[in-house]
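One structure follows; several queries about it will come next.
Missing here: one protein chain of the complex. Every other protein chain is in place.
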C-alpha cells in the first residue's frame, strides 16, 4: 500500500473526528427567557470541545510529520496506524463525558487514558519505523527515538498526574490538560520554523 | 508541511461541516395528520440551514483563494488556520440555536459573534501572509491588505449591527445576515470573472 | 478555481451524505423479546435508506460526468454547483421523513420536490456550460443539451406523477421513485460501456 493512500485515509478520519465534536453539544430545550442560563451551563462542554478540537488537530500534525518519514507501509504499520486512529476516533466520547460531568473524577480519567493510549501507539510507530529502515524515506538517525523520549515522558507523565489528581482536585487536571496542549502547540510550531528534524 | 496537505485537510472539514448541518433538523414526532403543521414549524430551522450552508461554502471559497497565495506553511500559519476552522466547525451549533429559538436575541448574538471571530481570524491570516512573504507564492502587493479593509469592515460592521439590533428587532438581524451573504456571494462571483486579484 | 478542487469538495459532500443516511435509522428501545417486531417496523426506513443511498450515489456519478466536461470554473458555476449540493445535502431529511411516516402524502411530496429541485439545478448547469464554451474542455456539441431533454423530462415527470399520486395511492409513488432509480442506474451503466458521449 502506498503511504499516500494510508495518509489520506487517516487525514479523512482526523478531519471527520474534529468536525463531529460539535454534534455532542446539544441545543438546550428551555423557555426562551431561560436560554441565557442554559447556554452558560454549556460552558464546560464548550471548553472541552475547544480542548479536544486542538488535541485532534495536534494529532493530525504529528501524524503528518511521521507519515513524511515513511516511504512504504507494510501490514503491521497499517494496523499500528489504525490502532492510533481508533484512539483518536474515540475522542468524541470522553470529550462529551468530560463536558456533561464537569469536575468529576471518572471523565477526567477516561479522557486521560485515551490520550495516553493514543500517545503510546504513536511512540510504538516511531520505534517500529526506527527498527524497519526499509520502510523509511531515509533511515532514522541514531538519536531519533531517544530525542523524543523526554517530551513523550513529560506529556504522558502530566496526563498521569491529571488522572491521579482527578479525585481530589479535578480542576487541576483540567489545567494540566490545557497546559500540556498549549505546550505541545508551541513546541510543534517552533520545531517547524527552525527547520529541525520532525519531533 | 505542504500547503496541499493543509488545504485538503481544511477542505475536508468544510465539506463535513456543510453536510452535518442537516442533522440538526430533527424529524418531528407527531400524528401523521399533523405532520403538515409540524413541518411548517420547522421553517425557521430550514431557513437558518440554508443561510449557514452558503456561509460555510463561502468560507470554503475564501479559504481556497487564500490558500492559493501560499507556497509553504509554518507553525503559526497552521494554528491560525486551525483557529479559523474551529470557528467554522462550530457553526452547526449557532445554526441549530437560531433555528430552534427563532427571533430571540441570544441566538442572533451567538451566531454573529461566531462569524465575526471567523472573519477576524481570516483577516489575521491575510496580515500574517503579508508580513511573511517567504511563505507566499509571490509577495502580496503593497495595497493587498488595505484593499480588503473596506469589505472586511462592512461585513463585520453589518454583523455587529445585527447583534445590536437582536434585542429590539431580531427580524432585522436575520435580514442583515441574509443580505450580507448575498452581497458576498455576488462579490466573490464577480471578482473571479473579471480575473482580478483574489479578495 | 480549478475544476479539481471543486470536484473533490463536491465528492466529499456526496460521500458524507451517503454515509450519514444510516444515522437516521434509530436503534429501537424495546424489551429484547420484542426486538424482532421493532425491527420489522423499521422496514420502511430501511427501504427509503436504500432508495436514497443509490439516489445520492447516482447524483455523484452524474456530477462526476458533468465535471469531466469542465476545464475551469467561474463564480456562477461555483454557486450553481453549490445549489446542487444543497439539494443533495438535504436528502437525509426527506429520507428520514419518508421512513418515519410511511405511505403518507406529505413525505412523498417533500422527497419528490427535493429531487426535482436537484435535477433542475443539474439541468441549469448543463445549459450554463453549453452557453459558456470557454469553461469546457471542448465546446459541447449542438445537440448536447437537446439530447438530454427527453430523459430529463421523463425523470422529473415521473417524480411529478409520484407527487400527484401521493395523496391517493402513496404506494404507487414509492414504486415510481424506485422504478426511476433503477432505470437511471441501468441507463448510466449502459452509456458508459458503449463509450458514448456523457449523458
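A, B and C label the chains in the order they appear, each numbered from 1.
Operating definition for what follows: a residue touches a chain if its C-beta (ideal position, glycine included) is under 8 Å from a C-beta of that chain, and two chains touch if they have at least 3 such contacts.
Computed from a predicted structure; not experimentally measured.
Enquirer: For the chain that does not appear here, which of the shown chains does it touch in the whole complex?
Expert: When the entire complex is considered, the left-out chain reaches A, C.
Enquirer: Tell me which residue among A:35, A:51, A:96 or A:181 touches the hidden chain in the full complex.
Expert: The missing chain is touched by A:96.
Enquirer: Among A:13, A:55 or A:140, which residue is in touch with the absent chain?
Expert: Checking the options A:13, A:55 or A:140, the one contacting the hidden chain is A:13.
Enquirer: Check the options A:30, A:47, A:66 or A:82 and report the residue that touches the missing chain.
Expert: Per the contact definition at the top, the residue touching the missing chain is A:82.
Enquirer: Even though one chain is hidden, which residues of chain A still touch it in the full complex?
Expert: So the residues of chain A touching the unseen chain are 1, 5, 8-9, 12-13, 16-17, 20, 23-24, 74-76, 78-79, 82, 85-86, 89-90, 92-93, 96-97, 100-101, 104, 106-107, 110.
Enquirer: Mind listing the chain C residues that contact the chain we can't see here?
Expert: 8, 11-12, 14-16, 18-23, 25, 27, 29, 32, 35-36, 39, 49-50, 53-54, 57, 60-61, 64-65, 185, 188-193
Criterion: only the chains that are shown with their structure count from here on.
Enquirer: Can you list every chain in contact with both chain B and chain C?
Expert: Per touch definition, common to chain B and chain C: zero chains.
Enquirer: What chain lies farthest away from chain A once each centre is taken as the mean of the Cα atoms?
Expert: Looking at centroid distances, C is the chain farthest away.
Enquirer: Residue numbers at the chain A-chain B interface: does the shared fraction exceed half, giving same, or fall under half, giving different?
Expert: Copies use mostly different positions to touch.
Enquirer: Can you list every residue of chain A that touches 2 or more other chains, as numbers and ranges?
Expert: Residues: none.
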